[in-house]
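All protein chains of the complex are present and in place, except for one that has been dropped.
Labels run A and B following the written order; every chain starts at residue 1.
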Amino acid sequence: MRRFSWFNATSLTLGFAFLYVPMIILVVYSFNESRLVTVWAGFSTRWYGELLRDQAFLDAAWVTVRVAFVSSTIATVLGTMAAYVLVRGGKFMGRTLFSGMIYAPLVMPEVITGLSLLLLFISIGLDRGIFTIILAHTTFSMCYVSVVVSSRLVSFDRSVEEAALDLGCTPFDAFRSVTLPLIAPAVIAGWLLAFTLSLDDLVIASFTAGPSATTLPIKIFSSVRMGVSPEINALSTILIGIVTVGVVTASLVSKRRIVQRERDEKMAGQTA
Amino acid sequence: MNIGRHTLIGVPYLWLLLLFLVPFGIIFKISLSDIALAIPPYTPSLDLSEGWPGVRDFLRQLDFENYVFLTEDALYWKAYLSSLKIATISTFLALCVGYPIAYAMARAASEWRPTLMMLVILPFWTSFLIRVYAWIGILSTEGYLNQLLLWLGIITDPLQIMNTPTAVYIGIVYTYLPFMILPIYATLERMDDSLLEAAEDLGCSRLSAFWIITFPLSRSGIIAGCFLVFIPAIGEFVIPSLLGGSGTLMIGKVLWEEFFSNRDWPVASAVAIVLLLILVIPIILFQKNQEKTQEADA
Partner (left out) sequence: MTSAAVAGPAEFAPWKDPAQTPLIRFEGVTKRFGDFTAIDNVDLTIYRKEFFALLGPSGCGKTTLMRMLAGFETASEGRITIGGQDMNGIPPNRREVNMMFQSYALFPHLSVWDNIAFGLKRSAMPKDQIPDRVHEMLRLTRLEQFARRKPHQISGGQRQRVALARALAKAPKLLLLDEPLGALDAKLRQQTQFELMDIQEKTETTFVIVTHDQEEAMTVASRVAVMNDGKVIQVDTPARIYETPNSVYVADFIGDVNLIEGNVALKPDGLASLAWAEGAPEIIATAGEGLKDGARAGFVIRPEKVAISAERPEDRNNVVRGRILDIAYLGNISTYHVELPGGQVIKAQTVNNRRLSRRGFTWQDEVWLSWTDTAGLVLAG
């Protein structure tokens, strides 16, 4: 048992206060009656109503969700393929370049990624819009998916796949019936990560969107530049709420699975 | 089977080549071109219909003029230096804030640790833009922080924090803190408690045991965390433009403005290329550190 210390308790309290107080303030003031966001004038859900009637916001949200859904789905397929190639692919021509291209976008400043893609789209004469945002988001989020999936692939015993081949599977059949079910949690996590990254992205979308498509972050950014607005507070609260529910549920589910597994293993030991 | 293997490698490979590597070639090319009042707004453009002389002509018109321009105009190198300074200071601050949190998490009772982890990761899933936005309300002149301090009587006049580098430091530390905490926590959590007991048994005080044992052993986590904050901080755009105002100069913002406001694509491209060159060194160092950690684990 580790010793309790006041120093540790204090760092945790202050640290989490620093992380959470700003978000809590946002949530609290989203229910403020007044348009002056820094002055409390009583409880109201008025700004949620205004937000839901604001067609420009709704349109932007719809564009964002469509972009995020399509790009994260393609990115998950491509990223899983890339991870499999990196971890299990053995040697092939240009492997170093390939792994470089997987890791580079993770550390690339968004302004550069955005600029480079925009210049590409212009030089090949592609009209900018939802399609170009999807291409851009797919490219950088597939790298994140690939990192998540390959860490899972590395962690499980290769001989499970060999056993499938040994028992008569073709390589594709082995992937479908053994590898895929085993990496499924990572593939799902990768999809969620790609989806979130796409929902969240301002810089790359600003470069690649063009005038015809506006995503939610672009919309938020342009209205936030004018200062704090109660509608944005309401929108933030909704987004924070969705993420909180998602993350808490996911961690509860995974905790329950761990507990269940430990119980199973204990019972298995007893029947031996 | 061979066709399958080729598809498996080829599809993601081709995708990245076309949408990651080729765009860099284009950036590089445009950075060597000149600005023009045309669409696209730079010259020369490559016309392959003229055949080989066209290519030669095209190559002859490329030059390093834009790079020379970057060194001549103080705005640019000041922006690079200021980005480096802001990134360095914020990384250091993030380390000072993050280390005690990571340390306390690693020392917490084991049944609490998954929950603490979740609390660190949750902000990471929350919109970046919104987390930066949250600080506008706190830091502005009539914001919550000033209201609180005035109410407590600590200050008599509101502090000017918004639109200063301080606001940018706070913003970077706040948004990238999970990246600092997680790698440090990972190394501390793996550390064997009996090492500290052995150190105390051999006569160390608890504080000196920390400096002699714990801190050096968490070095790889510290390095990883610092890079994970430093690298994105250098090219940061959203934080300086929302919190830093016109008072703070950062290269990400300069590039954005060069592109969208001045529409000077060649200079924007040159700015991007130089930024990349600056980033190459920390990225290689980071890669080395990761490899070393992996070797040590194996």
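Heads up, the rule we're going with is that a residue touches a chain if its C-beta (ideal position, glycine included) is under 8 Å from a C-beta of that chain, and two chains touch if they have at least 3 such contacts.
Owing to the predicted nature of the structure, the values given are computational and were not obtained by experimental measurement.
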* Structure fact -> Only these shown chains touch the missing one, namely A
* **Touch with the omitted chain, as defined above, among A:10, A:45, A:151 or A:170** => A:170
* **Which of A:97, A:124 or A:160 contacts the chain that the document leaves out** => A:160
* Where the unshown chain meets subunit A, residue by residue -> 157, 159-160, 162-170, 173, 178, 181-182, 261, 264-265, 267-269, 271-272
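As a working rule, only the chains that are shown with their structure count from here on.
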* Asked: subunit A touches which residues of subunit B in the complex?
  -> 1, 4-5, 8-9, 11-13, 15-17, 19-24, 26-27, 30, 40, 97-98, 100-101, 103-105, 107-109, 114-116, 118-123, 125-131, 133-138, 140, 142-144, 147, 174, 177, 193, 231-232, 234-238, 241-242, 252, 255-256, 259, 265, 268-269, 272, 275-276, 279, 283, 286-287
* What residues on subunit A touch subunit B, complex-wise? -> 1-3, 5, 7-9, 11-12, 15-16, 18-20, 22-23, 25-26, 29, 37-38, 78-79, 81-82, 84-85, 89, 92, 94, 98, 101-105, 107-112, 115-117, 119-120, 122-123, 135-136, 138-139, 142, 146, 170-172, 196, 199-200, 202-203, 207, 217, 220-221, 224-225, 227-228, 232, 236, 239-240, 243-244, 246-248, 251, 255
